[in-house]
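Yeah, one chain of the complex is gone here, protein chain that is, but the others are all in their spots.
Let's look at chain A:
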Amino acid sequence: MSEYLVVLTRRAVKWDKVVDPQHRTRKSIKVKRYCRKGIPSSQRAQVWFDISGARKRWKHGQGVYKRMLDSTKDAQVVESIKIDLHRTFPENIHFTDDLSSKKESLFNVLSAYAHYNPTVGYCQGFNYIVALLLLVVKQEEHVFWLLDVLVTKRLPDYYSSGMQGLRVEQGVLDELLWWKMPALAQHMKTIGVDIAIPTTKWFICLYTDVLPTETVLRIWDCLFYEGSKILLRVALNLLSLNEQKLLACNDFVSLCDGFKNVTKSSETVDCHNFMETCFTVPGSLPQRKIDKLRSKKQEMLTAAVSTS
């Protein structure tokens, strides 16, 4: 771990030259590269807010958050959020105590957002995402806009009803698997384990409550800058690092168990190295190819829905 401290210190010195608390951090090739190498925790809140476009939305939407907080709430939505409040990181000290302000903030952001974006509403998984955002970003209002940017801009339609974007994404991942790791893809097909089984939670929660927190934050550093492709890279990297183990699982039960262990392997803890391998191990993933696969999968899904 001390090695990682050295890395962090080195990165912090570099970041100090790019981030000015008085001004918005602008996007550039350099900042993109820096994000891949990790944003120092002291600057993470500001950098996320700047590079994701959340600041812009916040600026244009002055007063929106407060209005949403004060608006009359749909009882059912409130109920479903309340059910999850004490089931979100129950072992984290910031979310254990009933009087804890973070729990209240969690409720505020989730309910405000559900009413701001009623087509999405409250989707389980938001509870983990917002909770982690609140641990990094102090202001509720900033968290609110970061969530909005994720849901409507950085991620392709994961959470709207029917979660079509998520299905498409899993279809894309499946195709990428056939391309990058055909043996594993064939093995999963033979045994009958669909890629959706292990990865639904990965995508819905953006790896929170799936991978170690520091690793998740590093993934989000890229997510807020570059968008959802990093989620595919992480998935491919996880599968690739564990490919041999998964290939050795000879039946449905053991393969499902094997997938459970994929996110617990020691490689995921060493986040700096893990992030590096996310960009090297799966190899090139041209955006054009992903876009093409996405529209192909989208068409298939639309056709399937309309004929059923």
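Quick note on the criterion: a residue touches a chain if its C-beta (ideal position, glycine included) is under 8 Å from a C-beta of that chain, and two chains touch if they have at least 3 such contacts; residues count from 1.
By definition in this document, contacts and distances are computed from a predicted model.
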Choices "small monomeric GTPase", "quinol--cytochrome-c reductase", "Clathrin adaptor, mu subunit, conserved site" or "Elongator complex protein 5" - which one is the UniProt name of the chain not shown: "small monomeric GTPase"
Hidden partner chain, touching residue among A:P118, A:G162, A:P182 or A:G283: A:G162
Which of A:V78, A:C256, A:V269 or A:L285 contacts the chain that the document leaves out: A:C256
Per the touch definition above, residue among A:R10, A:K32, A:K66 or A:H86 touching the missing chain: A:H86
Those residues of chain A which, in the complete complex, touch the missing chain: 80, 83-84, 86-90, 123-125, 127-128, 159, 161-163, 166-167, 170-171, 192-194, 196-197, 200-201, 204-205, 209, 248-254, 256-257, 260, 300-301, 304-305, 307-308
